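As you look at this complex, bear in mind that one protein chain is not there, while each of the others sits in place.
Our next item is subunit A:
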Amino acid sequence: MSEPIAPTRRTFLTGTGSLIVAFSLRPALAQQEALDGQPPPPAPHLPGSLKRSPWLDSWIRVDADGSVTVRTGKAELGQGIRTAVLQVAAEELRLEPARVRVVTADTEETANEGYTAGSHSMQDSATAIRHAAAQVRTLLADLAAARLGTEAAVLTVADGVVRALDGRQVTWGELVAGDVLHVEAQPASSFVPTDERRVIGTSLPRLDIPAKVTGASAYVQDLRPPGMVHARVVRPPSPGARLRALDAAAVERRPSVIKVVRDGSFLAVVAEKEWAAITAMEALAAHATWTEGAALPEADRIFETLAGLPVEEHVVHDSRAAAGSPARTLEATYRRRYQLHGSIGPSCALALFADETLTVWSHAQGMFPLRAALAEMLRMRPEQVRCVHVEGSGCYGHNAADDAAADAALIARAVPGRPVRLQLMREQEHLTEPCGPAMMTRVRASLDAAGTIVDWDYAVRSNTHLTRPPGAGNLLPAQLLAEPFAPPRPKPLLQPEGGGDRNAIPLYRLPNARVLHQFVPEMPLRVSALRALGAYVNVFSIESFMDELAAAVGQDPVAFRLQHLEDARAQAVIRTAAERAGWSDRQRARNRGHGFAFARYKNLGAYLALAVEVEIARETGRIRLRRAVAAIDAGEAVNPDGIRNQVEGGIIQSTSWTLYEQVTVDRSRITSRDWSTYPILRMQAAPERIEIHILDRPGEPFLGTGEAAQGPTAAALGNAVADAVGVRLREIPLRRDVLREALT
């Protein structure tokens, strides 16, 4: 390698690590790609998100002063992704983690990685960054070899300095003239060997926590640019209500009010001070008259409503094989009511409209799709819109964040030059965020005389689990405008990941199995993605039913599962959770019960099994989770404590969903409007102890962990209740009044 590097030309790294100089016709920067919110032309042979953005410098930047920046298109949602990608990059670059800066989702700075959702960030982004970092290290070693006139193989690199055997050295900063890192990635990389790892596999403390515990600026809510004004919206009192009349004069006359913004049924007010904006919002609401319809399903008849709507049927699995003859057949139905994301901090956004461009700071999960939706709504070109992710309160899926960003954008256009901070009120978040859909499942299975499952027939009925942007019609404010954008026709998400049918196909060995997805296009309530999508309900159903089958043949639930599983990693998490929980010598005590469940998230992601112990108060029907012991295999573990934190949180949140939560409605309005009408788990109801055991798999692909616990926790709770008091609850939430009734 003695060719000088021409800085204006493109360099390609070949499989052997040598450099080839060539011109490239591909767009140079992430912001030139995917202006429509769709992924760029894929490079399917590349690992992770390199498929979507193959350029090394869209992931890793080395500046002339030697500073290193990692750019992920994913967003920090409190799941620790910022820290995990930093670890992966620092390891492969052989740098101290403190020397690496991380930039997250920003339509001008990072690759388009779509949504930060579906436990994909480790698989997609961390995988891309690991390869990009390793290839940057190799490439810089080659450049150093050329510079020093020696073989790359004899060079060593540490902390951005490449050294030859004779002691001569060159820094990365000296090597990175021009755009030498603007190179297409290769499918394979030479990673730091497992036994030399110093960062991956360690519990590096999260980067974001010190600011969060001391009150330093940490969230979009904390941004206060000079000249910022405060805005509030007045939302329709019920889904579909239209603004009939408005007398805004008194509010507009208030000296503290800058402007009332109205466009059709979209209504907002802007003030210099936050409290003035809130009181003006209240006054405006009092002077607004709405036309409401009686369009909501009756609260007690949600499932009948769902059952009566037209469906599109998709057979997502159908297998036939020889099996024993059925000796007995069981059948059951399971259901889940509408539930909320219920972020602790209601959604917020900051927007600035100036010089024909719009900048929006938002905690939504997808900056590129958001940009596409905002551009469509405002009839602007995507290049005129920049979306920057800034953290908000945990979202757990598609909450009101995108709507708040659209609100802020519409208001900012009405007060150009002033940064507008739009904060939704608690009731607005509760009443207008898309819910997790109500769902119903039906399962029938037969066992042969030896207690083996010989056939399985399953159907899941659900709305869509995806009504996110990029379509402007998916933004609530855009639906309210005088020239409204209509919501696009809902579509099912397809297997292998699935939406309502996510995890509907059991991982168990089932010789004859049929799985039907009954997709319901019409939405009685606005719904979208809630952590784990349909997997929460399908795993609840399948894993509850596995216990019912085991009980029918007098088998131990853990042994029954193992008997029907071939996947060794699945067996390993089940055995680990059972052993660590002391499953085989669990104690029987009155009103206490033990439950077990397992799933591999999406049948593609992390394996998780857990055993729980519950206690029932017979007089009240109250169920309390006392203890949970889980085992997880998430592939190669980058940050073990981060994995534990996610799984603990998942178990507790799923316990809250499963024991307490449901959206309530009357004929026209949603009535679960705050924390008193939508109670969630509190500190005194939190379990005594949770243990998470990680089965690390160095060399195996990263598997996300964020959603692995949701389904298994629900099923384990139901199974533990059945074990404790002999009552099988098949509807989420596992309501205490239902249980009390069954016990008296």
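We adopt the following convention: a residue touches a chain if its C-beta (ideal position, glycine included) is under 8 Å from a C-beta of that chain, and two chains touch if they have at least 3 such contacts; residues count from 1.
Everything that follows uses one rule, which is that contacts and distances are computed from a predicted model.
UniProt lists the omitted chain of the complex under the protein name "(2Fe-2S)-binding protein" (options: "Inner membrane protein YebS", "S-adenosyl methyltransferase", "ABC transporter permease" or "(2Fe-2S)-binding protein"). Looking at A:E331, A:D674, A:E700 or A:E741, the residue that reaches the missing chain in the full complex is A:D674.
In the complete complex, the hidden chain is touched by one of A:T156, A:S217, A:S319 or A:T620, namely A:S217.
From the options A:R426, A:R442, A:R669 or A:R735, the residue with contact to the unseen chain in the full assembly is A:R426. By the touch definition given at the top, subunit A reaches the unshown chain through residues 77-80, 203, 205-206, 208-219, 221-222, 224, 230, 273-276, 278, 342-346, 391-394, 396, 423, 425-426, 641, 645-646, 648-653, 655-656, 674-676, 680-684, 686-687, 689-690.
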